[in-house]
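Once you've had a glance at the structure underneath, I'll fire off some questions.
Apart from one protein chain that is not included, each protein chain of the complex appears where it belongs.
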Amino acid sequence: MPKKSIRIALQEAVVLEMRRDPNVIVIGEDVAGGAGCSGDRGTYGGAMGVTKGLIEEFGDERVIDTPITESALVGMAAGAAATGLRPIAELMFVDFMGVCFDQVLNQAAKFRYMFGGKATTPLVVRTMMGAGFRAAAQHSQMLYNLFTAVPGVKCVIPSNAYDAKGLLIQAIRDDDVVIFFNHKAIYDFEDEVPDEAYTIPFGEANIVREGEDVTIVAFSRMVHTANDAAKSLEKDGISVELIDPRTSSPLDEESIIESVENTGRLVIVDEGTPRCGLAGDVAGMVAEKAFHALKAPIIQVTAPHTPVPFSPVLEDAYIPSAAKVEEAVRKVMTMSRDAVSAS
Amino acid sequence: MALDKEALLAVYRTMQTIRVFEDRVHVENTTGDIPGFVHLYAGEEAIATGVCCNLTDADAIGSTHRGHGHCIAKGCDVKAMMKELFGKKEGLCGGKGGSMHIADMERGMLGANAIVGGSPPLAIGAALSHKTRGTDGVAVSFSGDGASNQGTCFESLNMAVVLKLPCIFVFENNGFGEGTGADYHVGSGDIGGRAAAFGMPMTKVDGVDFFAVQEAAAEAIGRARRGEGPSAIEADVVRFYGHYEGDPQGYRKKGEGDEMRATRDCLKNFRDKTLGDGTLTATELDAIDAEIAQLIDEAVVEARAAEFPSVNDLLTDVYISY
Partner (left out) sequence: MADSIAAITVPQWGLSMTEGQVIEWLKDVGETIEVGEEIVLLETSKIAGPVEAQVGGTLLRRIAAVDEVLPVGGLLGVVSAEEVSDSDIDAFVASFNENFVVVAAEQEEESAEPLFVEVSERSIAYTKEEPADGAGDATPLLLLHGFGGDTNAWMFNMGALAQDRPVYAIDFPGHGRSSKDVGDYGLAELRDAAFGFLDAQGITKAHLVGHSMGGAVALEMAASQPARVASLGLIAPAGFGQPVNGDYIEGFIAAERRKEMKTVLAQLFADPALVSRDMVNGVLRYKRIDGVAGILRQIGDDLLAGPRADGDSGLKPIAVIWGAADRVIAPPDSSDPSFTLISDAGHMPHMEKASEVNRILSGLFRNADAG
């Protein structure tokens, strides 16, 4: 099967769905690019080139460049979604949600419930997150935890190209508001991706590797970091079960609990900040629902509680590394309930 | 385009329905049986009616926290609205929205909106939807003078011009953003001028003159339907009641609301004009008044008698609950 990058997988998803359904449109800043310029139209194609070339096939009526006004762009997409279109609103960086949060939080997310189930809002906001590009505090945050906290929003966090395509097609066909988070550092990661359209249901975790000693739950780019750690730990006979939840809302609690019931140990790896984050959310859920199975405390490996720094030395230290994950796993392997109460 | 007699009677029925609905809610609210916040539209009927009488169910409107009038003018069921205000299961939103979030997608009513400046982005979205789908439908954004200062509003005005959207921005300047005067909070004092500065045609009208509103709206909507892009209307109007029900209105000179009711009443203006030029008769209008009085009476009686939602409804209409 052909290997494709996340970038290509995402583009295939958008193109296939735009061909399939004339109501699917792309709205965003520079999704085509070049409007009102002296050079070529359509060469920009979004911050990561995902929508590059689409304007040639679908025209500027369906690949819509907007001014750099995120409230109007996301709000417009919400309004269009409530009135018959299936917009994919491209928000270059999730950090920009700061200027348009209301359009998701108070508008799009609320329609279905607030209007008594009589409205559907098939809106996808596709955005980019994550550190690693030396882009510093305003272009590197994760923020998926903020949206996971909002009822009425589904949060999709693909870690590989196969999932990216299937989850994006699912998102476009979904009748609820979906925020689709791509980590900027893994756009070129390749995987076997079918040429056809396919969907992956939300709330179905991927068991990346099976193991018996420790469960690791990791999100987005951290799935790869955790997998590196697991490979290294395997050499020392420590068997890791790695779970990629794929979506943080809905969350596949069942798969996580089942795994912890088998291993009795849990490490959560989350590039977000530590307070009120996904790691804490999963830890709380497991502590409540699988306490009986835990042989040791849950360890959370997260970024520190600081803005994302600029200097490479600082940023590298900020992002959870495979070494840190390994350390956490080795630590959790040495801990037990007795040791905790004794210490 | 002059309205025929039948259309005029329909317009009067709409305005009178809004007025009686709001006056009655003002009274019912004092009983404590209407939960939450209520913002009344009384005094501003000519705007919602003058705009919406040019629209069909296929056209969309975005509204404000003061949205009852827009709902009624857009054809929402009055009894279901009253039930929604009382928080009942048979309310327009199943008792989950309330006064500030009444919506009826089938009527193109995208919802009252409790975020000031909430409606312009949604309205341009509905306009984009019409444009993309190739219909001749339009969208109207209703905003107050307060919302006219929000960034969402400016962004939407610009977007509508950039994308040449079939959208009409109607600014209802009732002189107050909550408890602060428009003379203070609108820096330039010229809301319509701001819209014009974004590059769209703009008209200022007297918001208590139904005929002026209707004429300006018909022109703007016609332009949008023909694919000629967005327009703006600024309508100066009066707010009979406070910002919200229970508002002590200390920021307002005593009796101002009543004074406005006596001097700037759009319904009285409409009656005087249509009776004066002989197009309508007092008998016809009185008959409508009686009909509306009974309708609102029934609406209140039925709303009070209606069932509340079941507690099980708490977890419906959302994709997942934890």
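All chains are identified by letter, namely A and B, in their written order; residue positions are counted from 1 within each chain.
Criterion: a contact is a pair of C-beta atoms (placed from the backbone, for glycine too) under 8 Å apart; a residue touches a chain by one contact, two chains touch by 3 or more.
For clarity, every value in this text was computed on a predicted model and none was experimentally measured.
Q: Can you pull out the displayed chains that the omitted chain is in contact with?
A: Taken over the complete structure, the missing chain's partners among displayed chains are A.
Q: With respect to the chain omitted from the figure, which of A:D21, A:D188, A:E210 or A:D316 is a touching residue?
A: Residue touching the chain left out of view: A:E210.
Q: Which candidate, A:G59, A:P201, A:G284 or A:P312, sits in contact with the chain we can't see?
A: For the chain that is not drawn, the touching residue is A:P201.
Q: Contact with the hidden chain only, please: which chain A residues?
A: Residues touching the hidden chain, for chain A, are 1, 162, 166, 194, 196-201, 204, 207, 210, 254-255.
The definition used in the following text is that only the chains that are shown with their structure count from here on.
Q: Find the geometric centre of each of chain A and chain B from their Cα atoms only, then give the gap between the two centres in Å, rounded to an integer.
A: About 40 Å separates the centre of chain A from that of chain B.
Q: What part of chain B is in contact with chain A in the complex they form?
A: Touch list, chain B to chain A: 60, 62, 91-97, 101, 103-106, 110-111, 113-115, 118, 120-133, 139, 151-152, 155-156, 158-159, 162-163, 316-321.
Q: Would you mind writing out the residues of chain A in touch with chain B in their complex?
A: 23, 25, 27, 61-62, 64, 66-67, 69, 71-85, 87, 99, 102-103, 106-107, 110-119, 151-152, 154, 176, 203, 249-250
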